[in-house]
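The complex appears here minus one protein chain, its other protein chains still in place.
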Amino acid sequence: MAKDFSVVSKKTPRIDGYERVTGQAQYAGDVQVPGMLFARVLRSRQPHARIVDIDTSKAEKLPGVKAIIHYKNAQVAWSSGSQIVERYIFNNPVRYAGEAIAAVAATDRHIAEDALSLIEVKYEKLPYVLDVKEALKPDAPKIHPKGNLSVGEGRRGGAPIVEEWGDLEKGFKEADRIFEGTYVTKHVNNAQMERRVSLAKWDGGKLTVWASTQGISNCRTDLAKDLGLPLSKVRVICKNMGAGFGNKNQAHDFDLMAAILAKMAGQPVKVEFTREDDFVGVHGRWASAQHYKIGVKNDGTVTALEENSTTNMGGYRKGSGGLSGTDFYQAPNFKKIINPTYTNTVVAANFRAPSYPQSVFGIASILDQIAYELGINPLEMFEKNRVRLAKNKTRFSSYGLDQCIAEGAKRIGWNEKWHKPGATPGAKKHGIGMALGGYNFRQGLGAAAIRMNPDGSAHLLVGVTDIGGGAKTTMAIIAAEALGIPLSRIQVTYGDTDATPYSIGESGSRTTVFTGTAVIAAAQDVRAQIFKLAAEQLKVKPDELELKEGNVFVKSDPNQKLSLNQALNRVGADIIGRATTNPNEMKDVEGKCFSAHFAEVEVDLFSGHIKVTRYVAAHDSGTIINRLTAESQVKGGVVQGIGMALTEELLTDKLTGIPINPNYRDAKVPTHLEVPEVEVIFVDSFDPYGPFGGKVVGEPPITAAVATIANAIFNATGKRIKELPITPDKILQARQV
Amino acid sequence: MKSFQNIDVKSVKEAVGLLQKFHQQKKVAAVVGGGSEYLQLMKDHVVEPDYLINLKTIPGLDYVKEERGGFRIGALAKLVEIEEHPAIREKLLILSTAAGEAASPQIRNAGTIAGNICQRPFCWYFRSSNFTCLRKGGQVCYTVTGDGRFHAILGSGPSYIVHPSDTAPALVALGAQIKIVGPAGERNIPLEKFFVLPSVDYKRENILNPGDVVTEIYIPTPRSGSKGFYYKVRERLAWDHAIVSVATIVENNGGVVRDARVVMGGVAPIPWRAPKTEEFLRGKKLDEANAKQASEIALEGAKPLKDNVYKVQMAKDLIQRGLLASV
Partner (left out) sequence: MADEKMGAKLSRRTFLKGLGGGAIGTAVVSTGLIKSDPAEAYSPETVGIARDKTPITLKVNGKAYRVEVEPRDTLAEVLRDQLGLTGTKIGCDRGECGACTVIINGRNMYSCSQLAVWMQGKEILTIEGLAKGDKLDPVQEAFIEHDGPQCGFCTSGQIMSGKALLMKNSKPTEAQVRRGLSGNLCRCGNYNREVESVLAAAKGR
């Protein structure tokens, strides 16, 4: 649906581009305040142990050390961390190697590091379990009092997660063939470029935290709750942050540590994580073992889909532990059982589309395998089995999955390029593969305020931080479009809870919709006030007026107009428009974004090295608010998918329970040289429930990427690899079988 | 990092003198060239010197000189200079290629050839401050019970590291010599004798003693009719060390081998030369059957760990590929 937008749907450079390219953009770690101390965190090397005693006396004597906290003197709940079990910033017992056990603030960071080595800890070692299968055995060591199946109350729900519809038994009876398979994915760290850092400062009873957070509003709420402060006494500032992909939502233990150390020391404290701290001290994507049983007709149509899976949550439950990749595939009869399980390993929680890429890898691989066994072209298989109704009954608010498949397949030249698996000659095998993905789209709580100056320029106040998705720019574009003034006339005030209203935070692909909707409503509020003023001057009724390009005019006679300056100069002060919105309009419809990804790979059978040579990502995200940054989001998600598919995994040593590779070098985040040009297609689509018809862009891009590459590898080699990452040794081992 | 003192020296003699002095005082002193690698070891507390002897301030130790019959390269010559040197590209192509495969552009700009040869293992247990492994004075080599997928299949035990250098296999294939200046004076040894197997001493990778400073590498130009091959298998195409690498120089006449030097990286604690393979190849035709047999001989006696069995076939395939490309 082509719409005539002034600003929306163009390619708009980021409004903060200048700050970013000149090094002027200030990140939390760049902030310095007088008297600032530096803090470091001490971590457990025990995977499971009771702390018998902790002796900090020697560390305290080190000149320059100002405060030390640990479980004995800082029993503070970390409520945003775990929804199921109680979790403190320092826990006893410790439940994984890498868990924080103390924090030291000192006059410089070298002293803080030196002090860590002077802290003595006495442990009573407890038996530990690193593997989900082992953890589920009846005699396994209990990580939490109720056992290792992550059972509990609260928002996240308990194990198992169950979803079903139809009649599975009937579905299997109707099938001509039944297939089964198990697919395994690993813990992958978010590995964002900016290491964690938090600077806390007390002014009397008011706490200011310069945080590296994806959501200042929720961060403030959590800090206030855990420290027992009124909301007005907590200020969270985050003007720029170096990404997080889901692991910088809300407040974290180090924010609380910074606040407590600052209180103790009487000076501001900056807690800095090393890269290793970041790998083990926060979380990564949950690993999974997915078992599928699928019934199909001979023509490939799925009649029944059964999934039994486990997810590895690590030592604490911080995320849903769900698997939702089956959302994009149609099944008339369906049952899914997921068991999130504790193990004594690094915690797992949100990482870009937390429950999707792992399970799209699983379901798309097995469907691709079934296509092969039935002698069907995968394109036909996926086209046949793309989801058409959510849970086989609810229609989607907008639907472009068929277009994604058609346009993506055409762009990559699927019909010309596809061949039978393993068919290309020689040692360097060509392969082409595809998969379907997407993400959830829903409405929710947002707030915005707009102050329009008498000269017609405006301040947009939104609580976004901009983790990389370009939220500042997106919100400004929405405001400009909704107000009817040029983008250049909008100044965004953001990233400070003292100044900006609530925003959900850039996570869950929600900001554009939740906060964007509020921005539009705030703009309507401003326009109403402007029209009232202008109506008096033009001697018409307010509803006869329109505002575009900064001019107010009578709809039926555009020559009767006023500039905003003229309309407002009698007021002399700002016009303030505000809105808090929480629409709940999507009854009997399901909101989803959709995608179809296509990739070509080259697999060297001798070295096992895999090169992604071409990539096409077709997305249905409704109206695209900013084409430039939205395309970048898609490219970025694909790159993360390449990493998850081919190289990334956090390993734990079996003998000691200690993470082996908590660093960039060994966890193998993809570099420039792993990545081809990613071609992005946004299909023409409009959703009535999103701002200007827009849905979401942030998380969908990664969901299909892993499966797409895995299916391309199968097409290249004829060998199905069911465990990630698909590293050279796996190619060579498959070759030898 | 633990606190230390940095001393900028003006000559190799001064460096040797200081190293001796600190050794006698039972202090820990180390030389640094580019320093990139050594700093990371210090940050992870693998090494904790009291004194760093900065060799970068010694003038004239970074030369690349072509002479008749070979090249003399100063210890502090940067990897980027070796990679891009026109004469090295022309006459010692596998060295230029190998230098260009190291790490990343920024590290090649700062890192020296001597540093690349002397780098400590990148075994993830060795580099981690959380494991006190055998090589660091502990009791156990963790790869035996743990994850050894990138570790040694030849020459290993009781430590299973692989030597991480990209240039070393190429240099050994080229028959390079290394010059060391120490308290007793100067000595030149073949580079392949520079490295130490863990069965001999598992706490060191080379024969350098306290007081020794590497000053120069000499490489004879390969005889005419020689063709070089270098290939590094790696996961990521930047930063990653070799899973397996192969460097060969094969002197042949229309595909019939006169002489060959075959060296593997990523498979052993030292750059692994395959003398039996070289002997087999002499006089043979470079065809598929001989290449295959040569590769089998090279991997004879391989003792892979549970996680790195794949390296055996990978190395064989790579050797075959190299030999067939040398015609």
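Letters A and B mark the chains as written, and numbering starts fresh at 1 in each.
Note that in this section a residue touches a chain if its C-beta (ideal position, glycine included) is under 8 Å from a C-beta of that chain, and two chains touch if they have at least 3 such contacts.
These numbers come from a predicted model, not from an experiment.
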Which of A:Asn339, A:Ser632, A:Thr647 or A:Asn715 contacts the chain that the document leaves out: A:Ser632
Touching residue (missing chain; options A:Val76, A:Leu118, A:Leu136 or A:Ala390): A:Leu118
Absent-chain contact - pick from A:Lys10, A:Arg275 or A:His459: A:Arg275
Touching residues on subunit A - with respect to the absent chain: 13-14, 17-18, 20-27, 29-30, 32, 42-46, 52, 58-59, 61-64, 101, 109-111, 113-114, 116-125, 190-195, 240-243, 245, 274-275, 466-470, 628-629, 631-633, 635-640, 655-656, 658, 663-665, 669-673, 675, 677-678
Interface residues of subunit B (partner: the chain not displayed): 1-6, 8, 26-28, 35-36, 39-40, 43-48, 50, 52, 54, 56, 80, 103-107, 109-110, 128-132, 136-140, 203, 237-239
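Rule of thumb we're sticking to: only the chains that are shown with their structure count from here on.
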Chain centre separation in whole Å, for subunit B relative to subunit A (CA means): 42
Residue ranges of subunit A touching subunit B (in the complex, touch as defined): 45, 97, 110, 113-114, 606-609, 646-647, 651, 653-656, 658-661, 664-666, 668, 670-674, 727-729, 732-733, 736
Residue numbers on subunit B that touch subunit A, as the complex places them: 1-3, 122, 124-125, 128, 130-131, 142, 145-147, 149, 231, 233-240, 243-244, 307-311, 313-314, 317-318, 321
